[in-house]
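One protein chain omitted, others in place.
Every chain is named by a letter (A, B and C) in the order it is written, and numbering of its residues begins at 1.
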Amino acid sequence: MNKQINRLNGGLIDHDQSLSFKFDGKRFQGHPGDTLASALLANGVRLMGRSFKYHRPRGVLTSGSEEPNALVELRSSGRQEPNTRATVAELYDGLAANSQNRWPSLERDVLSINDLFSNFLTAGFYYKTFMWPKAFWEKLYEPIIRNAAGLGSITGEDDPDVYDKGFLHCDLLVIGAGPAGLMAALTAGRAGARVILADEDFVLGGRLNAESIEVGGVAASDWAAHALAELSAMDNVRVLPRTTVIGAFDHGIYGAVERIADHLPTPASGQPRQIMWRIYSKRALLCAGATERPIAFSNNDRPGIMLAGAMRAYANRWAVRAHEQVAVFTNNDDGHRTAADLIAKGVHVTAVIDTRADAPSVDGTELFAGAQVIGSKGRLGLNSVTIRTDKGFTREIICGGLAVSGGWNPNVHLTCHQRGRPKWDEDLAAFVPGDNLPVGMTVAGAAAGAMSTYGALRTGAEGAIAALSDLDIPAGVPELPEAEDSPVKLRPFWHVSEGKGRAWIDLQNDVTVKDVKLAHQENYVSVEHLKRYTTLGMATDQGKTSNMAGLAVMAELTGKSIPETGTTIFRPPYTPMAMGALAGRAVGKHFHPVRETPSHKWAIEQGAVFTEVGDWLRAQWFPKEGETHWRQSVDREVLQTRASVGVCDVTTLGKIDVQGADAAEFLNKIYANGFAKLAVGKVRYGLMLREDGIAYDDGTAARLAEDHFVVTTTTANAVLVYRRMEFARQCLWPDLDVQLISTTEAWAQYAVAGPNSRKLLEKIVDACFDLSNEAFPFMSCAEITICEGCRARLFRISFSGELAYEIAVPTRYGDAMIRALMEAGEEFDVVPYGTEALGVMRIEKGHAAGNELNGTTTALNLGMGRMVSKKKDCIGNIMSEREGLNQPDALRLVGFKPVDPGQQVVAGGHLMKADGPVDAAHDQGYVTSAAFSPVLQSSIGIGYLKDGAERTGEVLRLANPLEGTEVKVEVVSAHFVDPDGGRQRA
Amino acid sequence: MRYSGFRVIKEALTGHKGWTPAWRDPEPKNEYDIVVVGGGGHGLATAYYLAKEFGHARIAVLEKGWIGGGNVGRNTTIIRSNYLLDGNEPFYEFSLKLWEGLEQDFNFNAMVSQRGILNLVHTDAQRDAARRRGNAMILNGSDAELLDTAGVRALYPFLNFSNARFPIKGGLLHRRGGTVRHDAVAWGYARGADQRGVDIIQNCEVTGFRIENGKILGVETSRGYIGAKKVGVAVAGSSSRVMEKAGMRLPIESHVLQAFVSEGLKPMIPGVITFGAGHFYCSQSDKGGLVFGGDIDMYNTYAQRGNLPVVEDVIESGVALIPALGRVRLLRGWGGVMDMSMDGSPFIDRTQVEGLYFNGGWCYGGFKATPASGWCFAHLLSTDRPHEVATAFRLDRFRSGRMIDEKGVGAQPNLH
Amino acid sequence: MHKLKAITPLGRTEPKTDNFTGLSITENPARALATLTARLGHETACTAQVSAFIGCDLPGPGKSVVGETYGAIWIAPSSWMIEADHTGHELIAQELKPVAGETASVVEQTDAWCRFDITGSAADDLFERLCNVDVRAMNSDTATRTTIHHIGCYLWCRKAGFEYSVLGPRSSAGSLHHALVEVAQAVCPV
Partner (left out) sequence: MIIDHPLLGPRDAQEFVYLGDATLIDRPDWQAENAAEAFHDYLYLRDNPAGEHRELWYHEQGDRSWLVVTRNTLTHEITSVELARDVARARGRGR
């Protein structure tokens, strides 16, 4: 058991309770309130990771979500999370993490050899080499690069956790719960507004918890806790800790991820790991604080070198010293706070090095004003830094920790998510929110450049009042607590020029000052080119601590100002977020909802095999005992239907109820063929075109009354046809009296097909209805009753080509009806058939379906050219006349039979002349659908052939080079079975 | 300067002092033979081939912002030649062949990596369509293989085979498809063009065309008037805005396509996978990030940003296909503005203005087309005749009814 | 009575109930539904005649009403879903058509929908994780179309914060039920 050698007293951790955790297999102790990073530091662990490119040893740089260095693999198997920032990973008992991007161990990483060759591996070096020999890139160079690159790994196992999504609504969304956010939420909450306060941390208060200051006469962290207690007691305020607002989207919509269970070993039973909230806000106040930036100097990346504010936060909040001896390197007064706080905590501060010659004095340590750090020593952790004093001498300062402060950058990220640009503030030497903010967003606190505690409290309150006043919610001006209000005193200083080693800017992607210089030298000067060429700011931290320095160096080189040099665009998410949260519960079997047909339960009892048709599950075939191959089942279903009778659930076809005085006129415009004169009690096949003249959908329309039709659509197009019909009704012909409503789900509909279908139905349909061919001929429809009074609809239509009906009852009776049909049909050996047999029979009849209606074919191609009326206004008829669609050799739908009956016609094969070449230039067409016809005992197919109507009898080659087959096929009529349609009219 | 491994070593040993600018920043001249409007991938490639293959001098590329800042700088890096229709496939096959020799040709490592593209199929109808497409590809000289479930599993064992809403029934594998380091394409062409004397002029926005008697004379720009014998416009994403200045209305709408990258991971996905039951495709970059995308945001926009519903839609599909992705973190999303044409296919054509040529309508497929687009546009600009693989990309094809509609969804750009 | 025996949308003979701490979810197949859509130019007459028949005013956009026998939800301009007890009013469409006459189109919709009644103090917590409706601001007697896990539904607030009905497509009853129950488990910790 290791001792927590760097643990101090106090802080916001529970010293009385211990948590046990492992890092790289080694066991440590921490306390509730710790992060993995604070606990490791407490245990004297400075080395936490390896950099991306050179595998340099790295330690923690920050105490927050901007961390570039301390990335670990947390948890294991399906829960393994690579690239987890130790600085925000909340410690729990049993936590296990491993370092990453190293082999075999963090201390001895073989690929740190890259560092020796770093002079060859400068920015963009890979664009200039690895080109010869040509084949070596994919075979040799690239695999090596890929294996060396990447950071952590996932196991590839399924993530076992679930994620929720949710939707929240508020008047005011306050992003960040530091002094500004808390004061804003208090102000708005007290005014009665609906407020959401979200903060990424697990203890709210922001820097109030990291500083040794007082607010309102009490410790700042106590003030934060009191504020939070008041907010939590308000019904109109929702406080979301552990919640990162990841992006600002249009019209006041924000995305936020709440981490429900990341601080637990596993989520509680039934609980999601995280919730992705979509927040609809009328106003938003960004109180996201600021991020400290480092100063680059030679070898500024050794473990132990961290941001001054972070080192202070570790001491004040987490009761951890970075090391027993630390030094401070700063260009501003805030760095001095770190020295003072650490000295007060009894840490030995060996020096304060301030780049400013007029630096304020310090107590308790030595001040080097006007000095710079020009180097550092220590292999896996910092031992000392070398400084150049104002007098030009060098001195070595012993320190195991160096606190660096180059000033603070307001966290403007979310202000830029809608492509607003921040503007430059000379006093802060930083970008502050620009004028072009997302609509409804304002900014307060350090994010707005108000860097003092009092400034944050004040602007937070003012921001809330202003936002609510937009919404006509009066809010009282709160009494602001007393707090420090020190001005920012800083002299911009970005990097130390002197030094033998590399000065690191982007610590994760290993981008140095020299790399920026090289980019400049090669004219990658635009900030976007700089970023892309050097990879600056493209790591998991998205350059939160590095982008500014990169810009500053480039500005120096070009002689332009920093704002002239530009800023890269911030994009969502604010910090990396688990993809699981964005997927929510729509994964695995629940990726899409399932639609079940009315006979679903019955079909399961029959042992049916199901297939996905859109979201529907349909029975594909019904295997019988002894059948070992699906073809046996399908052949039987087809043959028995054609011989006697079969039943198929066809509920999935779209049904649209069309009523109104102008219903017939409306359908006459929707369909290419005529509907005005369809008699009541009759059904007609209808072909719908798109406005561009291409066939869109087909189905039937049944006229139940003068002013009442029921239209069917294909399963796939049900929603789309309904949408188009609404468009036609509302936008094209707004004064036609038509009412539309979908009734797809309301009716259970079964096809009853085969020569015995009438006999079967006569047993079901109530006796008062005459089903004889004379009384109810082909293409009739009627509202009837069955099974002693159950209301039903009967249509005499046929997809199979047999004498056939479709019968519909209210869906709740659909299960009983399939059972009744089967029972009544027993004497006829009735067979249930699935989509496969349905498909075989329609191919045998040459009926077009989805494969033929593929969005590029016209009525002419389908052989229905004459159906398109030229004598009326209907969608698509004008554009169907374009000459390119009416070429003499246009594709026509025809049938194909293999010359050798033992061979197979394949859908997707291309047709070539029997004696011509096989290539694209000589392509004659393609087969769209194919099946084995048990009736013809042959493979058959239908498809499109150039000038096909005139080529009956021609033998072609069906080329399928994809699968290495070629079959001779004969062109035949697509109507393989009963071409004159006698059976369906019987 | 020629790039090579030797040169890299030499420079490393001599303090990297010898590297020269990858391209110059010249002042615009008063007049050029050919002005290419648009310093994206297509514009730069056009200039490169005009100089290299068609022997032209006095060429300028005018770019409103920084070169390579359009879709060549914001895409999912995929190259492929797996189109169905004869109007398209020969063109994309030509493009793929150019990719295969590109790096040696322009002496810049763009990391062309033919790691294979797999289009998954989940239904029998999809398999039929895949077979038709695969055959069309082979008949046009490209490559394709039809895999069954086991074949897919052998390549990608971590896909959802056990608990999928839409089970994987196979896939169409196009082995020569792959990925390219996208920014490097722009830089490689820019450097190659620059070395052949092309003036690449950044921060130079074209504000108008000077046209007299139906003939182009030059372009008005934010840096003054520039005369030109011929002007080629290659500004996909902004085509309508630019061509409107020449009085043209186009069969194009602008839409935003979002794309995403995850945090870096150790190698996991060797090739490119396209889901067949949802909007999701994915590859892994050499740096380890999973690069993925899905559908466009559906509404007309010129804003280079999208909204949450599409982000969620894409990632739902991603996690449904690869359940392990739930744990992977999304690092960054971005949006690029697409020229969505009325049939989903592009234009490389003359206009009614003599000497004014148009290249656009690339939908979300412009990146893979870059070499062929540049070559064919250069061919058209140089010879006034379309290149043989680009004869179908005419602006008047809707008038005559010769659409090239791969998806078969008709005149609705957001569905292509 | 005819011989065909009904099953519930979840495929059962009796409706299913799931109970959680602070929440119950009950399948309700006992309501008959029909859509009523006024014909062009007959909007006023339709509203008057049907309102008189059902004994309460047909509600405006976003609203619902519950009368003694009939209830109504606004679903589209000049269009309502009318509901009544299934046992006594299975033929609700046939009851309404003569009342509306030529002023409206009436379509039976009973079995187009499955319905789940959700009652309990955790109802708002449930719906804020299911649909983008501002459920905490929803008033009693309002109804809105929304989507729950990609399923188009009506969310009907019968008593604000406490009593809701969800009407979803009958074919997706299983998926809708799954969504409700899974999230109920998450918002109602045992």
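Before moving on, here are some points about what is shown:
What we mean here is this: a residue touches a chain if its C-beta (ideal position, glycine included) is under 8 Å from a C-beta of that chain, and two chains touch if they have at least 3 such contacts.
Bear in mind that the values here come from a model prediction, so they are computed numbers and not experimental data.
Note that the undisplayed chain, when the full complex is considered, contacts A, B, C. Per the touch definition above, the residue from A:Leu732, A:Met822 or A:Met867 contacting the chain not shown is A:Leu732. In the complete complex, the hidden chain is touched by one of B:Gly170, B:Pro251 or B:Gly278, namely B:Pro251. Where subunit C meets the omitted chain, the residues involved are 61-62, 75-77, 79, 132, 144-147, 152. The omitted chain makes contact with subunit A at the following residues, 249-253, 280, 439, 691-692, 719, 723, 726-727, 730-735, 873, 877-879, 881-882.
Listed by residue number, the positions of subunit B touching the unshown chain are 238, 240-241, 244, 249-254, 298-303, 307, 309, 342, 398-399, 411-414.
Just so it is clear, only the chains that are shown with their structure count from here on.
Taking each chain's centre as the average of its CA atoms, subunit B and subunit C sit 49 Å apart. One simple way to say how far apart two chains are is to compare their mean CA positions; for subunit A and subunit C this gives 32 Å.
Separation between the centroids of subunit A and subunit B, computed from CA atoms only, is 23 Å.
Counting only residues that touch two or more partner chains, subunit C has none. Of all residues in subunit A, those touching 2 or more other chains are 165, 278, 586, 590, 592, 594, listed in ascending order. If you check the complex, the residues on subunit B that touch subunit A are 3-5, 7-9, 12-13, 16, 19-25, 65-66, 68-69, 73, 86, 89-90, 101, 103-104, 107-115, 122-125, 127-136, 138-141, 144-146, 157-158, 160, 163-167, 181, 183-184, 187-188, 202, 262-268, 277-278, 284, 286-288, 303-305, 307-308, 311-312, 315-320, 323-334, 397, 399-403, 405, 407-411. Against subunit A, the residues of subunit C that register as touching in their complex are 1-9, 11, 29, 35, 37, 39-41, 79, 91, 104-105, 107-113, 128-129, 131-134, 136-137, 149-151, 169-176, 178-179, 182-183, 185-186, 189-190. Residues 52, 78-83, 119-120, 122, 125-132, 134, 137-138, 142, 145-147, 149-159, 161, 163, 165, 247, 249-250, 253, 255, 276, 278, 417-419, 514, 518, 521-524, 526, 528-529, 532-533, 535, 539-540, 542, 571-573, 576-580, 582-584, 586-592, 594, 611-613, 690-694, 696, 850-851, 854-856, 879, 882-886, 906-910, 918-920, 923, 926, 928-930, 959-963 of subunit A are the ones touching subunit B in the complex.
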